[in-house]
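Omission of a single protein chain aside, the complex is shown with its protein chains in their original locations.
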Amino acid sequence: MNLDFSDDQKFLQSEARKFLEKEQSIQKSRSVLDTKQQYDKDLWAKVLEMGWTGIRIPELYEGLGLGHLELCVIAEELGRSLAPVPFSSSVYLFTEAIIKFADEQIKSEILPKLISGECVGTLAITEQLFAPTENNIKVSVDNNQITGTKIAVPDASVATHVLVICKSELGSDLRLVDLTNNNCEVHDQDTIDNSRGHSLIEFNNANSQLVGDAGGGWALLQNILNQAAVLFSFEQIGGAQATLDMASEYAKQRFAFGRAIGSYQAIKHKLADMYIGLTLAKSNTYYAAWALLNDSTELEVAAATARVSSTEAFQFCSKENIQTHGGNGFTWEYDCHLFYRRSKLLSLNIGSLAAWKEKLVSGLERSNLNSSQ
Amino acid sequence: MNLDFSDDQKFLQSEARKFLEKEQSIQKSRSVLDTKQQYDKDLWAKVLEMGWTGIRIPELYEGLGLGHLELCVIAEELGRSLAPVPFSSSVYLFTEAIIKFADEQIKSEILPKLISGECVGTLAITEQLFAPTENNIKVSVDNNQITGTKIAVPDASVATHVLVICKSELGSDLRLVDLTNNNCEVHDQDTIDNSRGHSLIEFNNANSQLVGDAGGGWALLQNILNQAAVLFSFEQIGGAQATLDMASEYAKQRFAFGRAIGSYQAIKHKLADMYIGLTLAKSNTYYAAWALLNDSTELEVAAATARVSSTEAFQFCSKENIQTHGGNGFTWEYDCHLFYRRSKLLSLNIGSLAAWKEKLVSGLERSNLNSSQ
Amino acid sequence: MDFNDTHQESEFRATCRGWLEKNAQLKGGTGNDERYGRVDEHDFLNSARAWQKKKFDAGWAMLHWPKHYGGLEASAIERIIWGQEESKFNVPRGVYEIGLGMAGPVMMQYASDQQKARYLPPMAAGEEIWCQLFSEPSAGSDVAGLRSKAVQDGDDWIINGQKVWTSGAHFCDYGIIVVRHDPNIEKHAGMTFFFVDMKSPGIDIRPIKQITGGSSFNEVYFNDVRIPDSQRLGAIGDGWRVAITTLMNERLAVGDANGADAKEAFEWAQGQDDHGQPMIKNSGVRESIADWYCQASGLKNTKLRTMSALSKGDTPGPEASITKVVSANKLQAIGNFGIDSLDMAGMLKTDDADVHSFHDAWLGSAGLRIAGGTDEILKNIIAERVLGLPQDPRADKGLAFKDIPSGN
Partner (left out) sequence: MDFNDTHQESEFRATCRGWLEKNAQLKGGTGNDERYGRVDEHDFLNSARAWQKKKFDAGWAMLHWPKHYGGLEASAIERIIWGQEESKFNVPRGVYEIGLGMAGPVMMQYASDQQKARYLPPMAAGEEIWCQLFSEPSAGSDVAGLRSKAVQDGDDWIINGQKVWTSGAHFCDYGIIVVRHDPNIEKHAGMTFFFVDMKSPGIDIRPIKQITGGSSFNEVYFNDVRIPDSQRLGAIGDGWRVAITTLMNERLAVGDANGADAKEAFEWAQGQDDHGQPMIKNSGVRESIADWYCQASGLKNTKLRTMSALSKGDTPGPEASITKVVSANKLQAIGNFGIDSLDMAGMLKTDDADVHSFHDAWLGSAGLRIAGGTDEILKNIIAERVLGLPQDPRADKGLAFKDIPSGN
């Protein structure tokens, strides 16, 4: 019985936390937000030096060949520190997809470069102001050439490669496009959290390579998103923990009417509610990490459960952290809003809360059907 | 500008409150609950003496011929005092329907007797463990004879007449059945709140008279329910106010750790939330009373708004009143549970919260459609 | 129950309406709606000044004031009728509310006749703009915990300290301010109230950037700012008593959160979701809209009840405290709903006015739940003043201000 990380994994996490604190990751995130730089080059260079981009890449391709759990603990720290680097797009979404679905040629060409940072990858899904489905995507491929527009693509301005979900003859394809050498235009887009860069990409007959089965792109995408949901959940619980810590600290130090505001039950119970939400989310996310590690059939439901509860926990904690800070919480100067913004970004980036609740219940229905057969 | 009751109406309300307090209406409700007597005969006799059953009945039929507002203030007091009498079935549902939809012969025969209590009426709607719709009702009429089973009919064991919604050749009919002289069997049913009687009625070729248009029964039923929703909302805000008063009083008197529990913010803010919910509900219910009084086209939306917010307010207040009372709140001896039960009963009796939310939004859609035409 | 004006009210409404129609444009119609898009501050101030002057000249600016200060000696219900009518017109708002709503009553009650004659008419005419200087970095919900000092020096007082959340300080001419003249006595007894010329030497005004990106509030630093004793309002030590009425005015005046409401959510939900169905077909969305509609409608009808009381000459209670709690939280929920309804694309700032309003709602509501009394303070007020529950034990009771635990 062990629903916990190993001592080695905890050590890796603790080192990561120290590193990100030393690098003032939160301040760098603020600076990216203020200047709309898309990401922090310096921090990204150091993250690459740490070798985190290669954690899951097999040794054959010069990676560390470790399991998902090492990535999970890093994700929690990146979430806690709001790290303004293209890690989640390049690692959780792109690298994981390449490892799992790409052919040998692509792997050997790209994986080593993803470790060094020579390549940075991302994933382009959405096109319109509503949820993408297999039926409503319009970006299409014809004779290996992709045409159409994707929006809200994370880190596209720094990415060298993008995986694109597009309509194809047999259904939908997942396709790899080299952004550096192609008919693609990348335009940065403002978001609710400019501490992480997002862009629109116009594909004008851009060359592409198929990844995975032709026509089966949508199923691959779901698989990628289910895996990534676990890793993003770790970012979310890291962020939620950071805001709970901030709120607790402030409640102990801030006095009103002659005593610490943390001695008032309105604040106490607010913080207790934050703690309750976070604890449930953390436990669900740990369980999803186990399912991810073991590529369990439970992954779909476990990932959705982690995603839903972490999304709710981070949104609630970051919102009530502002409230706990009173007027200060509403200033640009305090960090509260950085977490509030990030919580919203992370609640949307791989699909909304409603969409994941729907996945969760659909998953329950399928497993119910299976168990009753 | 006047969204308030007149001085006369307030006087009537205040007299009603005094009367119901003097009659120990709440204790009588407890006694009916304990003994499953269906209703309190003594209190009902006194209510009849007060003439409240005739408030809305035109003077032509020996009634007082007053407007709806007088009935509203009485309803609020009946709700506050949990009065265990067949008033709501006989007055809000039955009498109102007869006044509005019955023909002259029925009116002159029945209305005077409803005032004296010689007749008591009710309305039979539901048949199954889900919401009734025009399509799923099975009780049917053939050659003026009704056959089938209705359940959860309020006050059926004391009623002399029942209005039945049933399937007919042209759609659905609203039909009047004399329970005293007919092929009907009435069986009492246990409910979550036995302080108000409910029964199952089996109709075996029971003679009936049509009320209103043949085939148009469902529309008439909706009309009756919309009107009754306003009156039941007054009962609900009366009940909610009673529980808020109980909780406030207890919070001032009960001490823990050397001070009144009402000085703790957890209790303060709980009670403030109860007050907020109740105030919004009360204001919506007043507005609905205006719409009812004026038979306004806004009645449908206003009644649903009143119903939804009063249902939520009473359920929330009665639930958190128990919590405020701690262990005492969970004893049979304290009155808290009487209100908790009544809040549930009133949340279901003319359709569930979900059903009324649906009516509200459907109403908004229709008025949106109308305004955009 | 009826919603018709009395004959007298109806005549008054017609008078208001007549004047407004001649002097302003009705909302809606052709492009008058300023819902989206920022207006240059300088231009906006000029237009606000012009409108205020127009109103003043006709007596509408402070219509309940005595005639010799430019008012019409109007009743409470007449003020409301005027407000209802004015709100239907597209006129500049947000510049004078605090000065007229908070500084006005204080000056009326505590200033000398000479001062009233000097300051009230230009205040009402919009020629001089007033602000309030109460909150401090360490005195937010606990306003009486303020530390700015006033030291008497001959016929003057010398003020040192810092105020925050002063709306419009950078364009104001005068301010009302409460400061501590004696830290050695009980906290509420040690404060004194003044009005101050905002152009005085030693005043330094710095904008506060809010999380919305806007900067409508300021920090105001006082370095040896000199105020003549004649600008004291109320007796020495009466500062809290003077301030508290003003604060109650603020907390009651802070009304409905502006922005997306049930109606906007309903209209937005007519749009299509990912399956090409209107969102309004989704039963979860329907339930949320029903909840918001009930809240919005409940607030509207509560206001009607308050007006009914005013109309009869009654004084309404502190019920208005619920307005901000309910509407700010509703705004936060509706903003979130609107953003989430766009799924992944919800993160994008776009030119679409609806999307923009949902983003604004989501960010701005976080501040609305705090400004003018936090949710927590307002619920305390409801519990204590409306329901009569006992106060929290006061850790600062009976202590000299300087001895109150402050965590420092």
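Just so it is clear, A, B and C label the chains in written order, and each chain counts residues from 1 on its own.
The criterion applied here is as follows: contacts are C-beta pairs under 8 Å (C-beta built on N, C-alpha and C of every residue); 3 or more make two chains touch, one makes a residue touch a chain.
A quick note: this is a predicted structure, and the numbers were derived from the prediction, not measured.
Under the touch definition stated at the start, the shown chains contacted by the missing one in the entire complex are A, B, C.
The chain not shown here is touched by just one of B:Val32, B:Val47, B:Val91 or B:Ala152, and that residue is B:Ala152. Touch with the chain that is not drawn comes from one residue among B:Thr133, B:Asn181, B:Asn204 or B:Gln222, which is B:Thr133. Contacts to the hidden chain, counted on subunit C, fall at residues 282-287, 393, 395.
Even with one chain removed from view, subunit B keeps its contact list with that chain: residues 125-126, 128-133, 136, 151-152, 189-193, 198, 253-260, 264, 266-267, 315, 319, 322-323, 326-333, 336-337, 340, 344-345, 347-355. Where subunit A meets the omitted chain, the residues involved are 1-6, 69, 244, 248, 251-252, 259-260, 262-265, 267-269, 271-273, 275-276, 279-281, 283-284, 286-287, 289-290, 293, 305, 308-309, 312, 354, 357-358, 360-361, 364-365, 368.
Throughout what follows, only the chains that are shown with their structure count from here on.
Here the chain at the heart of the structure, going by C-alpha means, is C. Comparing the centres of all chains, each the average of its CA atoms, the largest separation from subunit B belongs to A. Distance from the subunit B centre to the subunit C centre is 42 Å, each centre being the mean of its Cα atoms. Subunit B has its Cα centroid 52 Å from the Cα centroid of subunit A.
Listed for subunit C are residues 376, 379-380, 392, each touching two or more other chains.
Within subunit A, residues 264, 266 each touch two or more of the remaining chains.
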